[in-house]
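The other protein chains are all here in position, but one chain of the complex has been omitted.
Let's look at chain A:
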């Protein structure tokens, strides 16, 4: 390819200059600021995503835009350069101009020309970041699904006009996270798609469905580990619950065994009843345990370990009190998370703290680095358990 030197060489001629030859570097006839050109420094591994159109920029006008692939989120920062970076487009680009030799004073000299269209002021660089999902919860909390809605729906079909409802396209417009991250965020929030809108379901309503499911389980002598989806959904529907929510109940409190069969998840069911009991405020540990054990369906073992990241206990004199403190209610950015944790308690044992920071993920930062950044670690004696307090 080196022998076919075009007279008006673009980037090709510049990059494939044959040994012993030269090319004139000149300002392009259309040289200018060309501010519509943007330069994006890109990891080779994201390149296929971009070339196949799987990359999107997301953000509201008042937010710093992020770049999302299908599974990851990146913040974008501009890095300027003090060098003079001459940009030469290739011949087949829209900036291509036929050679204009006539006005050159070097007329005899058939030298190839590489034309500089603009000076590159700098590049945009990407830094992988945690998805910004806290907004997802606040959006979906605007209008949770409650049992009232069922009655309204039966009366008239004008449910679309109500505010605070978001479909998938609304969510990707508002949430700075990749599609996959938004999906797993919706799952973590136990959101469900109802009539095209993603909704949170009122907790007490969800609990009613669960209670009815467990009730039916006893009546029909079903097994906790082998619930037939069709049977469950049909029976809950006959009890007055919408099919979509009956199925959602299995998704929230169960685990799919195969296409037709679900099993209930001990932890999620037990946690739900613990939340219910502690919803009214703190309780003495003994009375909590009594109440909890009674509520839990036969065949499930109420173990206190199931409640890690959900409750905290404190000793007051000789008594131990327990109260709800759920990790899922805490913000997902480390600074805000630690601030709330240290409002809750001045000092944390590692055993208590770990469930509340396990899910924090900051690309490029290990959990040790997070602890180092946001906590002060003290260890009274070398054998003692370390204690973490605010920095």
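Rule of thumb we're sticking to: a contact is a pair of C-beta atoms (placed from the backbone, for glycine too) under 8 Å apart; a residue touches a chain by one contact, two chains touch by 3 or more; residues count from 1.
Please note the rule applied: contacts and distances are computed from a predicted model.
Undergrad: One chain of this complex is missing from the view, so tell me which of "Signal recognition particle receptor subunit alpha homolog", "Chromosome transmission fidelity protein 8", "Methyltransferase type 11 domain-containing protein" or "Large ribosomal subunit protein uL29m" is its UniProt name.
TA: "Chromosome transmission fidelity protein 8"
Undergrad: Given the full complex, what residues of chain A touch the hidden partner chain?
TA: Residues 10-12, 14-15, 17-31, 36-44, 47-48, 50-53, 55-61, 65, 82-90, 92-94, 100, 103, 105, 111, 114, 116, 120, 123, 169, 172-173 of chain A touch the chain that is not shown.
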